[in-house]
Structures are given as C-alpha cells and as structure tokens.
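What you see is the complex with one protein chain gone and the rest in place.
Which chain is which? They are A, B and C, in the order written, and residues in each are numbered from 1.
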Amino acid sequence: MSSARKLADAGRFLISGSGAVYLVLIAIFAIIFANNASFFEPANLMLFVKKAAPLLILAVGQYFVIVAGEFDLSVGSLVGAQVVLAALLIDGQESRTWPVILLMLLGGAAVGLVNGLITTLLKVPSIITTLGMMLVLFGAIRLLTGGAPTGALSEGFRVFGRRGIDDVPLIGQLPWALLIIVAVGAAAVLLMRSSFGRTLVAVGDNEKAAGFAGTRVWWVRTAAFVLSGLSATVAGILVGGFAGVTSQVGDGMEFVAITAVVLGGVVLGGGRGAVLAAIAGALTVESLFTLFTQLSVPSTIRPTAQGLIIIVAVAYASRERSRRHTPHPSPKPPEPNRHSDVALSKE
Amino acid sequence: MTAAVREAPKTAGPPPGRSRGSFRIGTTALVYAALVAILVVGAVLVAADGKNLFSTGNIVDMLTRSSLLGFIAIGQTLVILCRSLDLSVGYVMASCSLIAAMVMNGSEANVPLGIGAALGAAAVVGLVNGLVITKLKVNAFIATLGTGLILKGWLDTEFAGPAGKVTASFQQFGYTRVSVVPLSTVVMLVLAVAGVLYLRKTRGGHHIYAVGGDTDVARLSGIRTDRTIVTAHILCAVAAGVAGLLIAARFGTGSALVYDYGLDLESIAAVVLGGTYLMGGRGGIAGTVAGVMILAVLDTVFNILEVNPFYKDVLRGAIIVVAVAIYARRQLSARPSRVRFAGGAS
Amino acid sequence: MTEPLLEMTGIGKSFLGVGVLHGVDLTVREGEVHALVGENGAGKSTLMKILAGVHRADAGTVALDGRPVSFAHPVEAQKAGVSTVFQEFNLLPERTVAENVWLGREPRRRGLVDSRRMAADTAALLDGLGVTDIRPSTRIRSLSVARQQVVEIVKAISHDARIIAMDEPTAALADREVGLLYDLVARLKERGVAILYVSHRLKEIFDLADRITVLKDGRLVDTMDTAATNPDELVKKMVGRPISAFFPDPLPGNGTGEVRLEIAGGGNTQLDGIDLTVHGGEILGLGGLQGSGRTEIAHALFGVAPFTRGRISVDGKPVRIRSPRKAVGAGLALVTEDRKTEGLALNQTVLANARLVLDAVRPGSASRRAKRIPEILAALELSSRGTGQEVRYLSGGNQQKVVLAKWLATDPAVIVLDEPTRGIDVGAKQAVYGLMRRLAADGVAIVLISSELPELIGMADRVCVLHDGRIAGELPGGSAEEDVMALATGHTPAAAGPTTPQTPDGAAKGAQS
Partner (left out) sequence: STDTPTETPPGDQPTQTADGEWFVRADYDRQLAQRAMTPEGPADKPYLQAIQPEWIDTAKFKKDGGDATVCFSNASISNPWRVTGWITMQQQVEVLKQSGDIGEFRVSDAGDDDNKQISDIQAFVEAGDCDSIIISPSTTATLTPAVQAACDSGVPVVVFDRGVQTDCAVTYIHPIGGYAFGADAAEFLVKNLEPGKKVLALRILPGVDVLENRWAAAQEVFKGSGIEVLGNEFTGGDGAKIKDIVSQYLQRGDVDGIWMDAGDGAVAALEAFEDAGKPYPVFSGEDELTFMRKWKDTGIKAIAPVYSNFQWRTPILAATMILKGEKVPSEWVLPQSPITDAELDDYLARNADMPSLHYAKFGGEDLPGFPDAWKDR
C-alpha cells in the first residue's frame, strides 16, 4: 500500500535527525492547541505570522552564511540600525517611504558586502568581523540619533509588517508579512537549487576543492553575507512595521537567528543543511516563545526552559546524525566505533 | 580567489594562509608589538590633551580594567585552543558572585567556604558544558548558549537584585594594590602563568593542542579527547568563577545583572586579538594577556579623552577587526617561504 | 620456519549492513614483510584497522603469540606491540616532530612533561633509522610529504612495535623517495620486526615482501610466497581477470594533432624557463622528484600560483590565466594531486561533486550539461549506491572516478592529471589509462604528472623531466627508467650511472624540497 509507505517514510523522516525540528514544532503546536484552541483561529494565526516573520527572514539570511561556513553576528544591530535609520529619514512623511526602503536595501547590502570582503579578502574570522560590525552599527546609529531613536515611520512603511489584504474569505486578513515570507522562502529554495546554491554549499564543505573547481570562493562567501544583510533589512522593515520604533529593536536577534538555523539541523561550520529546515527552526523558536506566554510561564524562568529545549533538540538531531553515519548503531557507542567516523571522514 | 585555493580545507590540517615559519612566537611578538603601538599612540593622544597616560591613576585604571576580562579570556583561550568556545562565561561569573557573597554573608569565617562554593559551582557548569558538547555532541556554540540561558533563568528568578555580602577582608581582592599593581591583576597574571605552564608543561596542556589541531589524530594517539575538552571547559568555567569572585569583592555583594556585560564575545575577541587561532590547535595565553591589555588600554584612553560612549563602540569594533586583519595579512605575505627564482616579469 | 606472530582467523566486518570482510585469515611471522594487496575497497585498510583496534571485527579472532587479543583502541594495540601507519596522515602540522612522536605518551619528570628527554629520545630513534636530516624540534608542516611519512614510521616504532602495519606508506611518495622507506623496512626486518605492508605498487611488493596475501571483495583469495609468484599472476588474482596489456596501446587517432597547449618561458618563484607544447591527442608526461615543481607547473597553468613570466596559449589563442576560473574558461582541467583536500566536497553527493565545475563556471547551462553526467560516471564504471550517495562513503578509486567525471563534464581542451592513480587499484588504474587513451583519441591534449615511472613511461608519448623547478630534459615515451632518474637527479643521461632508487644518500637528496 503506497500511501501507507508514504506515511511510514514521513514517520521515519520525523524521527530522523533532520526531521527532529519538525517533530518539536508539531509537539509545540499540539500543546498550544490543547491549551488554547483559539490560537488556531485564522486571525490569531495570522498575527503569529506577523510576529514570527522577521525571525524567519533573518534565519534565511543566516542560513546562507552558515552553510558557507561562516557566522553573521551583526544582523541584530543591523535590524535595529535599519529601523531607527528609517524612522530618522522618513520622519513621518509618506512620500519618503519608498526612497528610504530602497536606501535601506542598499545599506543592508553594503553592510553585508563589507562583512564579506573583510572576512574573505582580509582573512578575518567572520565571528570577529561581524562582532566588530555589530559594535560599529550599534554605536554609529546612536551617534546619528543622539542616543535614542528620533523621527517616525510612515504608515506606508508600516503596512508590510502590520497590515495585509483584508476581507479574504476564511482567514479575514492575509498579512503582507506572510506573502513576503512565502516569496523569500521560495526564492531561497530556488536559489539553493541553482548553481549558486550548489557552489555555496560546496564552498562551506571544502573551499579548496571548490576553488580548484573554478568557484570564486571569496565572491560566493561575500554574496552570502550580502544576502544576510538584505534579509536583515527585510526583517527590519517587518519589525518596524509590526511594532514601530523602540531603542531596543533588534537586540540579541543574531543569537536567536543562529539558534534557529542550528535547530533546523544546519551544521555550524558549513556544508550541510537545508534552507527550509532553517526556516522551520525559526518557526520552532517563535512558537516556543508563544507557548511560554500561552502557558503563562513566569517570564523569568523562560530562558531556562528555552536553553533546555535547544540543547535537547540539537542533541537529539546530532545523535541521529552520528547514528546514521556510525557503522554500529548502539546507544552509547564505545570508543572504537567513533573511530569509524574518523576513518570515514578521512577515507 | 587564488588565496582561497591555497587555503587548507576546514577539515583538519593547517589554517588558511598559514606561514611556513614558526607561528606562535611570531604572532605573540606581533601582539605585544601591537600593544606597545597602541600604548604609544594612546600616550601621545592623551598628552595632546594635556594629561599623562602613565600617571599612577591611569596605570591602576588600565590594570584594574584588564583583570576582570583577563580571567575570562584566559579560560576562553583554553577552550578555543581545543576548537571549542564558551558563551556561558557571563552567567557563570554572575552566579559565582552571588554564591560567594551569599555563602560568606559577611562573616570572615565563611570566606574560604564562599570561595570554594563559588568555584565548585563554576566547575560543575564547566563539567556540564563539556559533557553536553562531548557526549551529547551538541555544537559548543549552542551548548554553551543553552547552559547560559539555563543559568539566566535561574538568576532572573532567584535574584531580583543584588544579594549576599562579602567581608571587608575579601574586598581587598578588589581594591588592594601592590604599589601601582592591583591585587586582582597580580592574581590574573599568576593565573596566566599557571595557564602557560599547564599548556607547555603538562600532558593535559599538550593534549589540548592536539585535540584542537586534529581530534581524530589525538584520539588515534590514545588521547581521551572528550576528557580533554571537558577539562578545558571546567578550567574555563572556573576562571569565569574567579571573575565572579572579583565582582563580589568589588561590589561587596553578588549581582545577577553582570551577565549583561558582554564579556562572552569580548573575551573571544581578546583571545583572537591575542593571536590564538579560532579553529583551535594554535596560540596561547601569553598572547591573550596582551589582547586583554590592548582592550583595557583602549578603554582607559577613551575614558581619559572622554570619547562619546557610542563613538567608543564604533572605535572598539573597528580596531578589533583591523588588528586581526593585520595578523592575517602578515601570515599571508609570509608564504610561500620557498622561493627558488626571483619573481617579477622579465 | 618461525611460528606465526600474528594470527587473524575468520575475520568478518560489515558497515551499515554491507559486508566488507568475509572470513578473512591472515598470519604474519616474526621478521617477515607481509604484503596485503587488492583492489580499492577490497578491505585492506579495514582489516588493518581491525588489527589496530580502530574497528572491532563482527566475526573472527585475532591472536598474538597464540594468545587471543581484542583491541578496543589503537593504544591497546600499540601496548601489545602492534603499531599502524594509517593510510591517512596522522600528524599534527602545528606541533613539532618530537611532540608528534610522543603524542599521548609524553615522557614526564616530576609530573611535568620532560621536553628535553622527548627531544633526545626522538633524535635517538631517527639516528637508529639512519635519518640524519630531520630535527625533533621541527614543526611538521615545514616538512615535505616524504619526511612526514618518515615521522609517521618513527612514531610507529617508538612503541617498540613487534608488528608494524603500513597502509600505502608510499602512496604520497615519489619513486626516488621510496628508497628511504626501503631502507627503513630493511632495518626493521633486522630487528625482527614483522611488517604488514599494503600497497598498490607491484614493484615495491616484489622488492620488499616475503609473502603476499591477496584480498578481493573482502574475501581472502590466496596467500603465497613472493618467490613463488609473479606480477602477472598476482594482478590476475587481484582483479580476477587477466590484465591483457597493463598499459593499453594507443588508439587510432592518438598521436599528434595540432598544438593545443603552449607554454613559453613560463616562470614564477618556484619555476623558471618552462617551455612546453602539447598537441591534441598527445599525452605529455611530467617527471621529477618530489618537490621538483611538477605540481607547481600544474598550479601555474591553472592560475593557482600563476606564472609571473612567459606566455600561455591554448589552441593558438594567448590566454592570461590568473585563477582556476580563468583556466576552466580557457578549456583547461586539473585533476589535483590530493583528492580529499583539493578534489572533493566529501559531504556532498556524487552528482553534486560531478557537476561542481559546471555550477561554478557555467551556471547558465549547468543543468543542461549535467544531464550527461550519469553516462560519464557509467563510462568510468563508478560503483556507488547511486549518484545521491555522499562521496566520503566511496573507496579511494571510486572517489577518483568522481573527480575525473567532474572534469570530463566540461569537455576540456587540455587536461592535466597530477598523480591520477595515486592510491587507486589496478582495476581503477586500467580504467583511468583507458580513459586517457580515449580522450587523446578525441583530440584532447593530456599532461600526465606521475611519480610512478612505469606509468609515466608506459602512458606518455613524450616525457619532460623537471629538476629543481627547471626542465632538465625531454625523453621519448618508453625510455628507460634510469634515463628519467638521471635527469631528475640532475645528471646528464650520458653521465647517468646506475642511480638505483634504493641508495639512502640519493634518497636524502631526492627528498630535498
């Protein structure tokens, strides 16, 4: 019976390492549902989408960088800088909306370009490059605004994060944020199927081999950073739209994004993992935060739960991964079996 | 591009653009050169402002600022050398400051107990970090981020503010000076020397380099790689614990909020500034100390010159990147060492 | 006849349910050199890793001096006197020779590592093997491949090993340097040490081995005295079918078409005055010692370390090649010396690797051109679990086939093969040779860099020999090995005396890179 086999396959995939993230996601949604079915009313789901959108977009950008074997710690400050800058430049005037958005995209790309070039051409480890960029952006934007955001976003700017197409049957409002995620997600998947995507992963796996194959390693990596910068910009547009300007916007998003990508089974160090899984990772993180509020877990204890869940999920995934690659499946592989990974990874 | 091709793959083997000359000495020297350079430039700028960078006050200031980061960076060096890293140091520091202060609770008799309890707790966190990384095979970045979050939850829930009280004698750790050298700096340097000896003179130390250089090779040579990594993480956490003790001594009490000081990333920056290779297997604590001093000097100079706090961030960020870029440049230009024929067209 | 020192009986092993060894028996006697041969994937390394305690056998027993043993870790094996030089290098490039030799067993005085003694003991070991030009304090990464191999062996004997298993110790060495190894093996034999020796080079096997065990598809074919067999028989046993002519004859259409690659006065920091022309359908051999600059020529041609002097033209068109990308664009292909670090993205699938060049250089048409890849792989007789399998699961030979496919997919005008048969078995070698002939027949210009003289002489129409970064001379295909060696070591053919690879001093010279 083929449908039965499909089902079995699906099951096997879920309990497999790369499926772990979807398993967790389903589990979380199940608990939310049991606790508050109304969360799944279209309107509420759409609101969840609006909230989650920025991180999802950020995860896509971070994925490109991580799969190429690098880090981007600057996205948090970049999101913040973009939103604050937008408010400063738009200053409430509708007419400026589009020019400023264009400017933001250029700015985001520029930041990515700088990150990329410093990392690839000057050979500075990307953790350091982007840490530096994080500090620079954080300080620069505050220098520009005298310490606290000024100006205001236009309604037109906020549409993307806050509004949607109204009076859609069944769901009521179809958020622009949702359309943007779908678009970005689809674009990302296509990109990863394209030649660029393939070389990107190859570079993350073995940059030397990729180089001998004619890849412009420096350029491919730099492009990944540019994509990350652009996605941070889009994320910024969505956050700013969703909730307006506050001086803390973007704080700590870089770590959440990296966590999300890793939760999705993407391996730090590069060369492995799928962009959809990274998005799923981000969705998982956001739904986890929602779960906490839904269960009204005391705010202060939430980080503990978050930490535990992340560790367990990643541990499970990597255990499954090493299982698939270790000749002798055994819960606690004895010393020699881990060598066979050795033999493999070198053979 | 060409450079990229020359690079070794990230699996095992030598780092990108390595030179064929002996690395560690070279780079450590360079780091200290950088430190001197920054001292000189700083001194000039300060002098131009009509002040003296090397006044007792400023020297004390530089050294004091260096000790807290110093403790953490020394520990961070050990884990980075075995190709790991620790993002939980800030939370460990906070927890230890509280544990120490609460156990002491103002009574001299409890000082040793307080110190022991704090460092013991730190060791436990390090142990957990190590085990999660080695046994559960969770990437160090995520593992330590996770344990950090776990501690954060505990701290936020249990301590809605400072708690505990250290004793007058214990506060000496934070305030006493041997002429211009603060006691905390002395302790930091002692810890550094101990660290250097550990890396150079003990098997454990040698094995850290082996594990960081190539885990498979280390394992095949009979090194208990897991144990090495766990040990490094325990030592790193304990170093962060000492930082927590310094906090308690300085504050007179324990504080949860110190986890927000961003020492996790700053310590990594200091280690790399010190010339240790982020992918493990190469570098050392001597360099790290210089890296820490560089950041401390910048801090003091900015302070004397009253640089706008936001401008400070910009400068710090830029300087870190530029410095590391310079090391990398140097390593690239140092190859290939073998030159048979004078280059250039003819 | 000495009683067996090592006795492996009925060894079985499977990975992920795939049988790799089936009831293999192997006995090794004191002081004998026992060769273990077989195609790629025959199970040689696996058998060694079981002996070394890296893998644990699923079935069978291992006995030392008649006493059954089962090593859970290489160190246990070493303590019992069984040391292994693995196929892959196991040294830390950033650490010194001494630190590597004593890694994990650093001698201590009063609890602290005794660096002085470590250095002294290492020096002693090196002397004992007559190695004069490696200092214990040298960092591994500054040693040539050959010297690193020596350090591996020093590390092995430092355990007072009674058995040393060597898995393709010469794979990375030039013939000239093999002499150094021959010398070591001889000295070890004198000490009564038994050596289990894996190699794909028949010459070595017949030079060194007392007995030979042949594996095929994880099964024991036969164990015989070297004296009692000959290369043809051995190859037959390994491959299971007779190898008609080891080096296939040129096909119709082979030979010289018009010039496709020309280098005039090429030079850089490593090379000088390189003049080469290769015609379509021609195979040009590049010979020379380790470090003589053959790979540099490949690298210069391919834009990795470009020529800073001279001109290159492809099909008469002058080209400036500043990067591999440009090289590929100009119709060049380079099968690199080192598969694993330069050739393959090991975590990616066979297909992903095979189309990597297309994706990198011809993104537009990549997918269309990639359609040919399955048939190319088929033509190379790749054995894998489908094009979706990750290449790191393939054996050496099959990995090399993927690398070849990657380049064939680009229809190169000129293809440079740097050690294309390094560490691959006779069967795979035959496939590669056949392929070279077919490519030549299709008018491709081929440059073959090889450290295996028979191969070089057998396959090349002309052989250019390098010495210290310059072309020392050119010889016709089929010339005598002595003539090549003469040029390679700097003698003129005339003055070329009987410079046999074995002489240690020659070896020392040969390894100076």
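Criterion: a contact is a pair of C-beta atoms (placed from the backbone, for glycine too) under 8 Å apart; a residue touches a chain by one contact, two chains touch by 3 or more.
All values derive from a computational prediction rather than experimental measurement.
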item	value
Among shown chains, those touching the left-out chain	A, B
Hidden partner chain, touching residue among B:Y91, B:F159 or B:Y198	B:F159
Which of A:S16, A:S194 or A:T246 contacts the chain that the document leaves out	A:T246
Hidden partner chain, residues of chain B it touches	55-58, 60-61, 64-65, 68, 105-106, 156, 159-163, 165-168, 171-172, 174-177, 179, 247, 250-253, 255-258, 260-261, 299-300, 303, 306, 309
Absent chain, residues of chain A that touch it	36, 38-39, 44, 47, 51, 54, 87, 145-152, 162, 239, 242-249, 251, 289-290, 293-294, 296, 299-300
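Quick note on the criterion: only the chains that are shown with their structure count from here on.
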item	value
Separation of chain A from chain C, taking each centre as the mean of its C-alpha atoms, in whole Å	43
Whole-Å gap separating chain A and chain B, where each centre is the average of the chain's CA atoms	29
Residue list for chain A, restricted to those that touch at least two other chains	206, 208-209, 211-212, 216, 335, 339, 342, 345-346
Overlap residues in chain B, where contacts from two or more other chains coincide	1, 5, 8-9, 11, 216, 220
Residue ranges of chain C in contact with chain A within the complex	14-16, 45, 49, 53-56, 72-74, 87-88, 302, 304, 323-325, 327-329, 334, 336, 340-348, 352-353, 355-363, 366-367, 392-393, 395-396, 406
Parts of chain C lying in touch with chain B, wherever the complex brings them together	54, 73-75, 78, 86, 90-95, 99, 103-106, 108, 111-113, 139, 141-142, 267-272, 293, 303-306, 308-309, 322-325, 341, 346, 468-469, 513
Complex contacts: residues of chain B adjacent to chain C	1-2, 5-6, 8-9, 11, 13-14, 18, 20-23, 200-203, 205-207, 209-210, 213-214, 216-218, 220-223, 281-282, 336-346
